[in-house]
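Data block below; observations after.
What you see is the complex with one protein chain gone and the rest in place.
So, chain A:
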Amino acid sequence: MNAPAPVPPLPVPHVVKGTTIFGNEQDYGRFATPKLNLDSMVWPRSEPAPAADVPVAEIIDVLVQTGERLTRDPDGALAEALERSVKSNPLPRDVLERSYASLGRIFNRAMMEFQIEQELGGADLIDGWREVATTSGRPARIRAFPTRLVHIIAGNAPGVAAQSVIRGALTKCVNLFKLPSNDLYSATAILRALSAVAPGHPIARSFSAAYWRGGDAAIEGMLFRPQFFDKIVAWGGESTIRGALKYVGPGFELVAFDPKTSISMIGREAFASEETLDEVATRGAFDATVMNQQACTSSRFQFIEGTVEQVDRYCAKLQAKLGEERPTSSSTPIPLPSNIRDELDGLRAFEDDYRVFGGYEGRGLVVRSDAPVDFYPDNKIVNVVRVADLRDAVRHVSVATQTVGVYPAARRTELRDALCSAGTQRVVALGLAQPESGLPHDGFYPLHRFVRWVTDEGGNN
């Protein structure tokens, strides 16, 4: 037996206020980063946020150019980030390639203008003071004021970094990104492109990105203070949110993109014809495999009305489609986690109640049952749960249920109020689980939460 040759740690650059920092002083084993200089990670409160007075139209211009540069990648910086991501990100190469290839398109002018309009109520509110008519007649003006944000971003999709840059820039906030170990490169690659198209621009100087071990009290205990930041924007899992909660208090607020699970609801109309069933299975598979089922919008439980025989036909079709290649999903098999294999082996003792479609080779697997399974379906596993009526499935919905995809689309109206009452934040036609910018996310408007809403009251005499 040969011990594997030692692999040198991957270099992870940092970005400090628009300047890329290289170095490998801090060795984390698999990768190494420059030494963290805490002083350089904060923006002094004695000075306004660098981009506070830059018109948002100019910021959008810079972002559009950033997107164009990401698409062209003239110096190969994005290609290099991609290659390193392939080595460090759990997503398969083809999904990363397609995600990186589409990064530039996220910086879309119309989309950003729509976001400002929808989430803030207009560019004038972020660029200056808007007069409002109060009921008492008191003259008053309001403004969406930039804040100081530290982002604990998620690494399960490179688009999260892109969206975070856009949101931080459109609100003119100062932004420190804590990089996740599952995506060490996307945020810095985007910020490097931003600095390349607008060197020294106030918006470039509004961003830093660095890796430190999540929960490192020596760093987080120093930085996560109201003296330095107003809000912590935390994505994802338990340890992140728990870590963030330790520091939250007056003057230091939590904006949480909580961990979420998404589901589907499929009516008996799916069995109208073989073509319809095919179409429904295609949509069901599409929603289940968003970012190889690593996204919060990816469907994991699919509740369905039908006989055992009908539902089994759906399961077989769905299973076959889970392994197909799509823009955000790969045909590369994903190894089945051993705990899920154990669960499935246990269920195999009850083949009448729990039927498993597909093998353990990681090309997608479906479990059909009459009650949701105890484990969390992941890595292209869908639990198809038979119900007599889709309304019966509402009891499995909680505040952790983000997206519910419904077929046929028309049945959304009969279900949506009950779903939202149970906690759901998003009801879509089956097949539309991929998120859309400018609409609420996890039950709130991110831009609206990022800014501080300030007022200026009284007349001039």
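Definition applied: contacts are C-beta pairs under 8 Å (C-beta built on N, C-alpha and C of every residue); 3 or more make two chains touch, one makes a residue touch a chain; residues count from 1.
The rule is simple: contacts and distances are computed from a predicted model.
Missing chain, UniProt protein name: "Acyl-protein synthetase LuxE domain-containing protein", from among "Protein FixB", "Plastocyanin", "Acyl-protein synthetase LuxE domain-containing protein" or "Ferredoxin". Interface note for the absent chain: among A:Arg69, A:Lys231, A:Lys260 or A:Arg426, the touching residue is A:Lys260. Within the set A:Cys296, A:Leu318, A:Leu365 or A:Val406, the residue that contacts the chain not displayed is A:Cys296. Check A:Ser46, A:Thr135, A:Ser273 or A:Ser338 against the missing chain and you find that the one touching it is A:Ser338. The chain not displayed touches chain A at residues 1, 3, 90, 152-156, 160, 180-182, 213-215, 235-240, 257-261, 293-296, 298, 338-339, 342-350, 353-354, 360, 369, 371, 373-374, 376, 378, 395-396, 398-400, 422-423.
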